[in-house]
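First, the structure itself, so that you have it in front of you.
All protein chains but one are shown in place.
Moving on, here comes chain A:
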Amino acid sequence: MTKTTETQLALTRAGLVEGMRLILPFVPGVVIFASAFGAAAVQKGLTLGQALFMSGAVYAGAAQLVSLELWTRHWTLASLLAITAVAATVNARMVLMGAALQPWLKGTPTPLNAVNLFFFTDANWITATRYQMKGGTDLGVMLGGGLFLWVVWVAATLPGYLLGSLMRDPKVVGFDLVMPIVFTAMAIPLWKGRRDSIAWGVAGVVALTVSQLFSGYAFIVAGALAGALAGAFIDD
């Protein structure tokens, strides 16, 4: 975020295609993750329609998998509130991700941005972040990646649901690590010097500490906020 575009971002076909190209390294991980969700959904008693509807409407892998742990046959107000709270805590990190991209998205018309943000997920967030750090000004790069992964995500839910047991153990050949590996690799070029070293170090220490003390996903938000605060207060 070395500079901020005050003008409106473009939205071109070339940008959309570039966004799809940049997102390709995430496709294997998304296919595996979506298949695993489909397989788990069968076991928890979701119909195929419900599994596909959830993938299409929620479009958030970790939240969908965790929510299946709370899936029930008899929905009361309490169980509806519980599953909503779980989705909110797993996805709370996206509030921070959105905040980081806000200066870039600033000039975008609200209806267009509302659509763009529906397809906002970890993968196209990091590709868009890297693109804007290089001075990129085409919203299509974010939207194209998000749209493309959404199609892959929903489509790959189907084979998992139908074949179920095929994905029983994703630990074979390290498939459970596909997403963390790509995420880590994509973070490397974000490093810009001493301030990042300190901020990321603070983020890591705080996240580790919080993950030891509390269950759930609070460690992501706690660590990320601590890192951002550290970055804010380190002068050049």
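Here is the rule we use: a residue touches a chain if its C-beta (ideal position, glycine included) is under 8 Å from a C-beta of that chain, and two chains touch if they have at least 3 such contacts; residues count from 1.
Operating definition for what follows: contacts and distances are computed from a predicted model.
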| item | value |
| --- | --- |
| Complex member absent from the view - protein name from UniProt, among "Acetolactate synthase small subunit", "Cysteine-rich domain-containing protein", "AzlD domain-containing protein" or "Xanthine dehydrogenase YagS FAD-binding subunit" | "AzlD domain-containing protein" |
| Selected from A:Ser35, A:Asn113 or A:Thr157 as touching the chain missing from the view | A:Asn113 |
| Contact partner of the left-out chain, one of A:Arg13, A:His74 or A:Lys134 | A:His74 |
| Residues from chain A at the interface with the omitted partner, ascending | 1-2, 4, 24-25, 28, 46-47, 50, 53-54, 57-60, 63-64, 67, 71-72, 74-80, 83-84, 87-88, 91-103, 105-106, 113-114, 117-118, 120, 126, 129, 171, 173-178, 180-192, 195-196, 199-200, 202-204, 206-208, 211, 219-234 |
